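Missing here: one protein chain of the complex. Every other protein chain is in place.
In order of appearance the chains are A, B and C, and numbering begins at 1 in each one.
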Amino acid sequence: MAKIKVTIWNENVHERGTGDVADLIRGFYPNGIHNALKEELTADDLEITAVSLDMPEQGLPDALLAETDVLLWWGHCAHGRVEDALVDRIQRRVWEGMGLIVLHSGHYSKIFKRMMGTSCSLRWREVGEKERVWTVDQQHPIAKGVPDSFVVPHTEMYGEPFGVPDDAHVVFISWYEGGNVFRSGLTFQRGAGRIFYFSPGHETFPIYRNPDVVKVLGNAVRWAAADRPPQKTNCWDMDPPTESVASRNPLSDVDTADLHKAK
Amino acid sequence: MAKIKVTIWNENVHERGTGDVADLIRGFYPNGIHNALKEELTADDLEITAVSLDMPEQGLPDALLAETDVLLWWGHCAHGRVEDALVDRIQRRVWEGMGLIVLHSGHYSKIFKRMMGTSCSLRWREVGEKERVWTVDQQHPIAKGVPDSFVVPHTEMYGEPFGVPDDAHVVFISWYEGGNVFRSGLTFQRGAGRIFYFSPGHETFPIYRNPDVVKVLGNAVRWAAADRPPQKTNCWDMDPPTESVASRNPLSDVDTADLHKAK
Amino acid sequence: MAKIKVTIWNENVHERGTGDVADLIRGFYPNGIHNALKEELTADDLEITAVSLDMPEQGLPDALLAETDVLLWWGHCAHGRVEDALVDRIQRRVWEGMGLIVLHSGHYSKIFKRMMGTSCSLRWREVGEKERVWTVDQQHPIAKGVPDSFVVPHTEMYGEPFGVPDDAHVVFISWYEGGNVFRSGLTFQRGAGRIFYFSPGHETFPIYRNPDVVKVLGNAVRWAAADRPPQKTNCWDMDPPTESVASRNPLSDVDTADLHKAK
Partner (left out) sequence: MAKIKVTIWNENVHERGTGDVADLIRGFYPNGIHNALKEELTADDLEITAVSLDMPEQGLPDALLAETDVLLWWGHCAHGRVEDALVDRIQRRVWEGMGLIVLHSGHYSKIFKRMMGTSCSLRWREVGEKERVWTVDQQHPIAKGVPDSFVVPHTEMYGEPFGVPDDAHVVFISWYEGGNVFRSGLTFQRGAGRIFYFSPGHETFPIYRNPDVVKVLGNAVRWAAADRPPQKTNCWDMDPPTESVASRNPLSDVDTADLHKAK
């Protein structure tokens, strides 16, 4: 059985910086979040490639994107540096069936905002408080083997209201020590592509070493990769009628070819 | 009671052309689709402005957009000429509460595709066949006073599958003489803004003179204009905790200020 | 303008009991939850009737039900005593357009379970902990004038997972001191009727004297009462075709009348 081809993209900015914060992050993600996730998610049925913004073609050349079954995305302060043309190509791949898992501050990434059509804004607080993630849809494949609830000991709070559209299907809701709540695990579908947004993952805490978080992401990869025929994304040619059409407007004898010049 | 401020935007390309098709269209829309719609929708509770792409600032200067309660959009072959920066501003206004009614070939407009995050593709056929629009959600405000079904005698068929996301709420489904079906009246919400997509409206037929179509659009204007507080679209400042936070990570003493430089 | 006719139904069992708990409840709801809600919701545009299970016809004779625009329902330990025939009539009235607001332990009422088709189960804890209700859909009419969040100082925790179907639209999510979360304010539509479920309201605390809770319920009454044409609930007669039907199966000459005998 063919392995699921997973690409993990990380902007890799904090990790390559200098100073206390960069040292902190490198302490638990020595080779960046992308390589840490690759280590944690390694499994026999997955073929994982870890890439970053600083690589050629921003880490996602066409050949790689074309082969990717599921793309994980972690970004924070460099959303604006991702090329619009690359975002176009990622969006088209999702419509064609590539799964997309957006992590933490990726809620403000170009690709997530592009898919949502909304502001994607949220409340936040960075004081290292405790988070408890509750499994709301316990029957969802992403919840398989995940406890009724699990703790992220230190987190960055993300709080409601979360500016996403109404088709957000709730898999997880988080409780924060400081009093907030947040729909922290949401699924969407765009074209043939499945999307999962998962909020835990602030860079100053080793959240991607948390076995429950890794369990969720592993489930999400298999769920997002599930086989589906691609959705047609380009314009259709004109459809022949399947039934006879009697009421043809005599005015339609007028040549309408020029109407489709710049369609 | 304040009037609802309606702006009707039309690319106004076909109407200003030369040849048989342009003559045809000007026959029933002498001053363009936008002015025809303005005539048809005129009512005591509406203040309607008709604009077009060829006007300064593409018909939608900031002052007008800021005052608009509901924007109607008809475009066909000039979607690409609408400035991205204008689309950004329209999107933001919708998030803030401006209603948006997208008509016919506007399914491929930048603003509709931006709101949907999907391809918005569909099947089509231009032979002047008959369309019957069925009212599926008879309790919806947009369906008020609309018959169980009504006929558009000559239409451009739009057929499933329609590439829109799952939060599309079905108000109307159309039957086409040539054998197709289409979810022809759909509502969405993006931020505080309500969106209604309505497919009838091909330019070579006087569809916006059809009283049933006008009834639907009039209802849609009142529905989309309904008063709602704007949704916050910009980033929030950091939230103070509402509960006491005990488990502060000693590592968070590290200065994280630089993490938010380019957020 | 006609007043909205509101009927508040309460099983009124705890209040009429003996012992400490009954005394406790009567301390803040001297005439029962139904009359307390009536006092709190009194307004010029509402005509409120407070009824209870112990009244003739279980508080809801046909004449009253037929006139009710919005029904509020509070029940806890006597769900089983509500007559199935009454539940049938309430369900039919909701399909016809009567609004339904289900409170707290009413999640296990026959009428709510009948509308949901699911188990409606949830986690719970009765220790008097603090609850913070967050407004998730700030643009919803039910959220009008409601703060970003508000406190219920002492509550009965209701926790996820909540066994309701996927069309539950989230208006509020609650945070509980003991670590749980819950989608505490949800809207649904069944036929022409709007339904709002709101969880705060445990009987041993004066929650219906809380101005924020009362604000929510007042908004919910106006939202649920909004005018909509009734939905047809009985079987339709056979539809005449709107288009000519050529492919009539010669076998359909067979007399199928007897097929509809026991339909």
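We take it that a residue touches a chain if its C-beta (ideal position, glycine included) is under 8 Å from a C-beta of that chain, and two chains touch if they have at least 3 such contacts.
Note that the structure is predicted; figures quoted are calculated from it, not measured.
Counted over the whole complex, the shown chains touched by the missing one are A, B, C.
Considering the whole complex, the residue from C:W134, C:F205 or C:W223 that touches the absent chain is C:F205. In the complete complex, the hidden chain is touched by one of B:K5, B:R132 or B:R248, namely B:R132. Only one of C:E40, C:D69, C:D137 or C:E177 touches the chain withheld from this view, namely C:E177.
Interface note: of A:R26, A:R228 or A:R248, the residue touching the hidden chain in the full complex is A:R228. Contact between subunit C and the unshown chain involves residues 14, 17, 19-21, 24, 76-78, 80, 91, 95, 105, 108, 114-119, 121-130, 153-154, 157, 159, 161, 163, 165-167, 177-180, 188-191, 203-205, 231-236, 238-243, 245-249, 251-252, 254-256, 258-263. By the touch criterion stated above, the residues of subunit B touching the omitted chain are 132, 134-138, 149, 159-162, 166, 169-170, 173-176, 179-181, 183. Within the entire complex, the positions of subunit A that touch the omitted partner chain are 97, 132, 138-139, 141, 144, 149, 177, 189, 191-192, 228-229, 231, 242-243.
Just so it is clear, only the chains that are shown with their structure count from here on.
Work out the mean CA point of subunit A and of subunit B, and you get 27 Å between them.
Annotation: 37 Å between the Cα-based centres of subunit A and subunit C. Averaged C-alpha coordinates put the centre of subunit B at 34 Å from the centre of subunit C. Residues of subunit A found to touch two or more other chains are 159, 161, 166, 179-180.
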